[in-house]
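In this view, the complex is presented without one of its protein chains, the others remaining in place.
Take a look at chain A:
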Amino acid sequence: MRYAIQAEGLVKHYGETKALDGVDLAVPPGRLLGVLGPNGAGKTTAVRILATLLSPDAGSASVLGFDVLRQAHQVRSLIGLTGQYAAVDEMLTGVENLVMIGRLLGLSRSESRQRAKALLERFDLADAGGRATKTYSGGMRRRLDLAASLVGRPQVLFLDEPTTGLDPRSRTELWGVVRGLMADGVTVLLTTQYLEEADQLADDIVVFDHGRVIASGTSDELKATTGAQVLEVRPLDAQQLELVAKVVTDVIDEEPELSGGKVTAAVYDPAVVPAVVRRLDDLGVVASELTLRKSSLDEVFLSLTGHRAEEPADQEEVLV
């Protein structure tokens, strides 16, 4: 078995909507696969199939060699799932939520309590453990939710948009937790709408759009696929922005993007840089910033899909 998570040709339809339209995935043991895509791209549907919550209309998938349909019970005993919503019982305390999971997994009462205590400490929730979780903040709930999915010491972890709706600090904290899990050798499949998150955490990235995988590779590979680098020019005098845009248009023969007081353009030939500099110099324009850099994942996404990742998609993610 080369892959901890493997999926071939997954298809799932909801009436007319194709949530998944032939998806292949392969995650080697101990790696973190980032599944990147906008709302409605099919990320959640894929996770639900892999976590045995949903049957595909076609295709097959296995986790650690066990088929998600025929050997669902074995799969369930090896995975942990943290869904899009913090799935904790709001009426129970943090400790009780974790003890419940421990008991369900066959741990004794004292083992369950020890495990709960250890996990709460690890996730910085020890002080709040005795409080009903409805009093928790969003970040605390997510951490408890993640802790709940770790009670059974899973070897494969599914994190479905674990940081959606979190403030930047809580997000960074959660990233730290995920990195810690990676150090333990857990295989992780993480879905996200945030390019930065995939860039920060993922070993490999697949990009979903409209139920299909439209690109895959490491973050650097993806950034290289567009074949472009990004030229950014910011004039010292903001009045000259239009003029700079005109110069860039003349040189690269394409309309650049104007935003935030600078001109941004994809360039394929590094030789355009000195050309732009010369022209600007001739016109007496002083640039306060002039850079040539690799495309960001955001730009990769834009060039792959024709729309930006954070743009609201035309259809909502179908949850069943």
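Of note:
To be clear about the criterion, a residue touches a chain if its C-beta (ideal position, glycine included) is under 8 Å from a C-beta of that chain, and two chains touch if they have at least 3 such contacts; residues count from 1.
Basically, contacts and distances are computed from a predicted model.
Name of the non-displayed chain as stated in its UniProt record, restricted to "Transport permease protein", "Alpha/beta hydrolase", "Succinate dehydrogenase iron-sulfur subunit" or "Quinol:cytochrome C oxidoreductase": "Transport permease protein".
Among A:45, A:93 or A:163, only A:93 touches the chain that is left out of the view. Within the complete assembly, A:132 is the residue of A:132, A:182 or A:224 that touches the hidden chain.
Across the entire complex, the residue among A:66, A:194 or A:208 in touch with the chain not shown is A:66. Remark: the omitted chain is touched by one listed residue; of A:33, A:51 or A:302 this is A:51.
By the touch rule set out above, chain A reaches the unshown chain at residues 1-2, 4, 29, 48, 51-53, 64-66, 71, 73-74, 76-81, 83-93, 96, 100-101, 103-106, 132, 148-149, 152, 155.
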